[in-house]
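Right, I'll just put the structure down here and ask away after.
Every protein chain except one is present and positioned as in the full complex.
Order of writing sets the labels: A and B. Residues in every chain begin at 1.
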Amino acid sequence: MRKDDVSLDNCLKCSDCNTACPVVTAHPAYPGPKRLGPELERMRREGIECDTDWVEYCLGCHRCDLACPNEVNVSELIARAKATHKKTPIRKMRDWWFARPGLLGKLLTIAPGVGNFALGLKPVRLLMSTFMKITPERTFPAYSKSTLNTPEAATAKQGERVVFFPGCFIKYNQPELGCHVLQLLQLNGFKPEVAVSGCCGVPSLANGDPEEARKRAEANVLSMIDAVDAGARIVTACSSCGHMIKTGFGNMLEGDAELAKKAGRIAASTFDLAELLVAQQDEGKFNTQFAPASSNRKLAYHAPCHQKSQGIGRPWYNLLQQIPGVEMEDLNAGCCGMSGTYGFKEEKYPVSMEVGSELFAGIRASNPQAVVTECATCQMQIEHGTGVKAVHPVDILLNAYKPGARI
Amino acid sequence: MEKTQVVIIGGGATGAGILWDLSLRGIPAILLEQRDLANGATGRCHGLLHSGGRYVVKDAHAAQECVAENKIIKHIAPHCVHDTGGLFVQCRQDDPAFFEQWYESCIKIGLPSDRLSADEALGMEPNLPTDILGAFTCPDAHVDVFQLTLSNIESAVARGAQFKTYCEVKAIDIAGGKVKGVRYRDTLTGDEGYIGCEMVINAAGGWAEKVAELAGVEVPLRCDKGTLLILNHRLSSRVINRCRKPGDADILVPAGPVCILGTSSITVPGPEGLTVSQEEIQHLIDLGTELVPALANARVLRIFSGVRPLYVPKSASGAGGREISRGFALLDHEALNNVKGFISIVGGKLTTYRMMAQATVNLVAEKLGVNVPCTTHEVLLRQAHDEAALRKAHKLLPLPVVEKADKRLGPNLAKIVSAIEARPELAEVICECELVTRAELEYVLGTETSLPAKTIADIGRRTRLGFGPCQGTFCGYKAMLAGFQTHRWNAAEASAQFERYLDERWKGQSSINQGKQVEQLYLSHDLFGVAYNFHDKKAGEEGA
Partner (left out) sequence: MTRRQVRKVRSNHFDLIVAGAGIAGITSAAAAAGRGLRVALVSTGPGSFVLGAGCVEVQNMDRGMPSLDEAMGFFRNLTELAGCGFRGGLGEVRYIPTILGSFQTVSLAPFYMWSGEPEAAAQVAVVGIKGLSSFDSNFVAERLVYHAGLLGRGSTYVAREIELSIAEGTVAGTLQFGNRFDRDARFRAELCDALRPIAAKASLIILPGILGLKSGQEEIEGLEKELGCLLCELPTLPPSVPGMRLFNRLEARLRRAGVEFFTGFPIQKLQIENARCKGVLLDTPARPLRLSSESLILATGPFSGRLLGNHSFGVNGDLRPVDATGALIAENLYAAGAILRSSSSARGGNAMAILTGYAAGMLAAGAGVQYAQG
């Protein structure tokens, strides 16, 4: 029997998933994961027409899966419904683009100055609102020509080979962050390369385009398999990319046995950056040559939903605690509500902000100097909702080392 | 004292079909049913609308009846039928000579069937065993047994017939060798009643022998028990049959969102007090897994048994249950036993209920001098649905909820639409497993329907409430409140109703000893056994 058949049969209708769902909590009209997932799935198999616009409102945060006591793969059942969901023409066209951040990134980094300027213009945003239902409330992240390259062989130290999968955001919007990742890896005994990669496919799935996600998965698997089979580990600094490589590639490619096996090998060798550093720490190889603290810094950590869904504990939270002068609180205040492209959509914007309101309140109550989170869109949402600066943990850690720090 | 021309005893498909046929021919009648509709074999079978394929080799006559009635039922009751189509699967372990014999027999009697290669069959039904040799198609379908029975009765009542549930016949009044009337007792209220009539039709299925005794005649029956398993979700889109001599667990029928596997064949003393052993259950699962391997891990929701009442006239041999013909017998007790006005209709199967009703009513009409021919093969059981109401419903309710409600209610959808327009909270889905709204709940409990629900289980039969994975755990309580709010029950009665309902729901799950339903039952016990200080005596008993 297919794995998801077993998963469907496991549901005991306890409603734990509904209790954990951030959209249910913020938006009472949302039918909830229990209904959109296992309940309607039985109906779909009966041949009953079940399509509803509500499936678009699923954040894809996986909190339902984590809350379920019975191993029902709730979010996957909803994702499958998303794949056959019929959208309005505007949403269809808009979401086609949102499903392809790699393509968008390539186009917008041809002349990033022009693109950034245009995306900041009010009339342009109003047009985008009218014709694409992209909310003018949001600021688009700046695009930047990629300066992210594998460090040259001459400067690369000896060290374990790792392949850094940057993801679209780092590639096209935050290439310096990508460079920092490489530096951090080098400082901790690794010899990093930058993967030749396209989009991991999460936005494709989220926007109801599994065929595009499948293409992304195949392309990435084929480009990374050789390195993995040669013993290299893959490292991600974006939790959504990490989540997708660990869980999604295999699902997308299950129709092709060979590719699925390759995807499995890649998943087994993929590590979140913090996960990797913690493993180094266990072997006594973590670089702790921190500069002494000039003053105490009050920080607050927000674990992205796709980090929680990887089941790796709280490695960034634990690592950063070791930096002198750092005082860090784990906000644990729910989903930020951005969910990648979701928060840009005009019809989803109010839900996005309502979902994040609990986190915003938690941040205000904590009053930190900065919020630390490894997801780029969480960063965007936090800055948009609170005005507090949001920083990737890589930057906190990297800046903590004293000059000349070496393993 | 009540008076009518014909009293029918037995509210299964046959009795319901007779009521409808009588109403079409203008013969006033009252149908008495000791429990709720379809309590006997009708409500305890696969719900398979036979193509005839099952009988085509051994009993061509029965198969031909099925071929004809299959088309007729699909024509007169499309709202009760899900025309899934069926397959007769050629399993590797079965006799290839039988496959060919089967196919040729189909051709001979005009049962439409196509040959499929193994690949084609697996393409249509991926859950079949990968090593099958091929398959044949056939026009098998699923019929909702409760909706079918309900439709016949509702349509008859609309034409002036009457239907009484929970009315047990206590005596058949015969004077001078002629039927005078029927004495009955309402088992819910305790009230007694008498109906004066000219004719009594014994359509009591498994109880036909008992009823016949009330008239002082013998109708020998063999009760043959069949056990069925309900699986949580559809494992196939079509009816799956095994292409071999009929045996146990060789049919899997998609039935609404669930599917039903069966069945067995064990002689039992009567239609009540049926029990199911673990061996019987395992036997069904083992055999079913040969036909659909996914069954091994599928969640069994419920186990139930029904009895096939087989007419065993003195001339029959001691052959086993399956070998007695599935044909029916119409017994004119005036000719047989000198009891004028008493007729029994026994045997048969769900697929031929209309034909059985036709034969019965032809005889009744003849005896009463009514010269109207049967038209039940033509007249639709339900008027076309209300387009305006459907459009309004789409504005008020999500797609799947509307589709389900429309299928069940047809023209009565308008009633729940106006109810929701007046009180928007009635749009709430109360049974989430089967998508039943609060409006529909109040409708079946209320006075606007001709067949009101008198117990929570009755609600289930009319709406499928409680038929899903939670087996009434979450919706049963709300259904109880709906009965209280519509003044069907006062608070004490409502509480007692709920206790009885939980008992009945739990009973059908307690034989399941593996799979997720065990945990579901445990949750149900925990919820009501402890959290609500309810039923602790049951929660304390092992395997109650």
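As a working rule, contacts are C-beta pairs under 8 Å (C-beta built on N, C-alpha and C of every residue); 3 or more make two chains touch, one makes a residue touch a chain.
Quick caveat, the model's predicted, so the values are computed rather than measured.
Checked against the full complex, the candidates A:315, A:337 or A:393 give a single residue touching the omitted chain, namely A:315. On the side of chain B, touch with the chain left out of the figure occurs at residues 424-425, 427-428, 430, 438, 474, 477-478, 481-482, 484-485, 490-492, 494-495, 498, 518-519, 522-523, 525-527, 529-534, 536, 539-542.
As for the chain not pictured, it touches chain A at residues 13-16, 18-19, 24-29, 65-71, 243, 245-247, 267-268, 270, 278-279, 281-282, 308-315, 318, 321-322, 327, 329-330, 332, 357-358, 366.
We adopt the following convention: only the chains that are shown with their structure count from here on.
Remark: chain A and chain B have CA centroids separated by 52 Å (rounded to whole angstrom). Within the complex formed with chain B, the chain A residues making contact are 1, 5-6, 8-14, 31, 34-35, 39-43, 45-52, 70.
Chain contact summary for the complex, chain B toward chain A: residues 127, 232-234, 237, 254, 256-257, 293-294, 296-299, 398-400, 403-404, 432-433, 435, 468-470, 473-474, 515-516, 519-520, 523.
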